[in-house]
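Here is subunit A:
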Amino acid sequence: MGVGRAGSGSDPGKPSWVSQDWSGTVVLVNTATTERTSSPSAVISAVAVSKSWGSHQVFSDVTADVLPGVTGLLGSNGAGKTTLLGMLLALHAPDSGTLSVLGADPATAGPELRMHIGYAPEHHNLPNDVAAQDLVRHIALVHGLPKREATTRSSDALWLVGLGEERARPVGTMSTGQRQRVKLAQAIAHGPKLILLDEPTDGLDPVQRDDMLALIRRIGTDFGIHVLLSSHLLEEVERIADNVVILSNGTVRASGRIDDLRTGQGGMTAILDSGVELVAASLQRSGYEVAVERNKVSVGTTEPLEQLADALRDAIAENGAPLRRMEPVKQTLEDLFLDEVYGS
Partner candidate 1 sequence: MNTIAAMTRRIIPAVATRGRIIAMLLIGAAGIAIGVVLRRADATTTDMTEFAALFGLTIFVPLVALVISTASLGSLVEDKTLVYFWLRPLGRWQISTASLLAGLAVLLPLILVPMGILGIVTGDTDALQGILAGSLVGLVAYTSVFTMLGLFTQRALAWGLLYVLLWEGLVAGFSRSAGWLAIRTYTDGALSRVGGSAGSIVDPPQGATILIVTGAIVVTSFVVTTWRLNTMTVD
Partner candidate 2 sequence: MTNVPPPPPIPSQVPPPPAPHASPTSSAYVAQPAPPAPPLPRQRADNEVLAVTNLSKWFGDVVAVSDISFGLGPGVTALLGPNGAGKSTTLRMIAGLAAPSQGTVEVFGADPRKDKDVRGRIGIVPQQESLFQEQRAIEFVALAGVLNGLMDPTGRAREVLEIVELDPADTRPISSYSKGMRQRVKVAQALIHKPELLLLDEPLTGLDPRQRLHMTQLIRSLGEAGVCVVVSSHVLDEVERLGSRVMVIAQGRLAAQGDFHEIRALMDDRPHRIRVRSSNARTLGGVLLTGSGIAGLTVVDGESLIVDTDDAATFRGTIAAVAQAADVRLLEVQPLDDDLESVFKYLVGR
């Protein structure tokens, strides 16, 4: 986290990193020094937040923390992901409860907060006849960068997202993949502390999606910007996210580091091209209960995996069964999601 000039005397209610005189410059300092109710390192924390649109209750008494790094925001359709992004941008206030983003309360520090947040919306439409460079520079200016800084940083951002040569081309002439990169560039150009990405890989083909995911991962790690990524594709989130927040009909079912949330049932599975029954039989002889499904052998155990790993290896070696895949049983994010949301 970069450290800027210490803020001059600022309003006690507001965190020290934001001095509030509009006409003057707004100064940003390291956020670590400020006091906060929830876990000190949370980028975003919600305490008993409720929100409803007319009769439809979107959030009821939600308390959760979004930890630093790349966080996946997961939830079934209509679980309130987009509404949450709107509340983080102080576009609508929660009916009750408090929300804190980067240490500040969106309800009171909305505009200053948005100055330090990048947002890439879900839809693909961008002004077709405006050049990518002008668009990104314009958004940087609007977020408070001085003129020259906006010009240099918008060009940097476009190079970093892989749109170096095309940055002077009008956005209308660009493919879906390139337009997604322009959206990402405008979100990071003005040096935000946090970026909110709504379905960033929507409409991309597998190759384009790989590049975009690698880019988002780099933003969350090398660039030192926190990323909150709303997405349906769990395989993607699992690949690049450190933490996850799972929403379902108004409540937070789970939030925290993915690895902490995984329930590690002991055991291993092996997929063999042939000789599955033989291997299963020899394992049973050495006292393991074994489940066989087509060409997959699953062995459960309570004690540490080492003995099981050796036994499995030996059983396969002795029966000469061709081993295609072997791995410890690990709950995928999809299983985690389906358990948490649907308890199936």
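For anyone wondering why these and not others, all candidates are chains of the complex that A comes from, given by their letters.
Heads up, the rule we're going with is that contacts are C-beta pairs under 8 Å (C-beta built on N, C-alpha and C of every residue); 3 or more make two chains touch, one makes a residue touch a chain; residues count from 1.
Because the structure is a prediction, the values reported are computed rather than measured.
Enquirer: Just give the number of the candidate touching subunit A here, out of 1 or 2, all from the same complex.
Expert: Only one candidate touches subunit A in this complex, namely 2.
Enquirer: If you look only at subunit A, which of its residues touch candidate 2 in the complex?
Expert: Those residues of subunit A that touch candidate 2 are 75-78, 175-177, 202-210, 232-235, 273, 305-306, 309-310, 312-314, 316-317, 320-328, 334, 337-338, 341-342.
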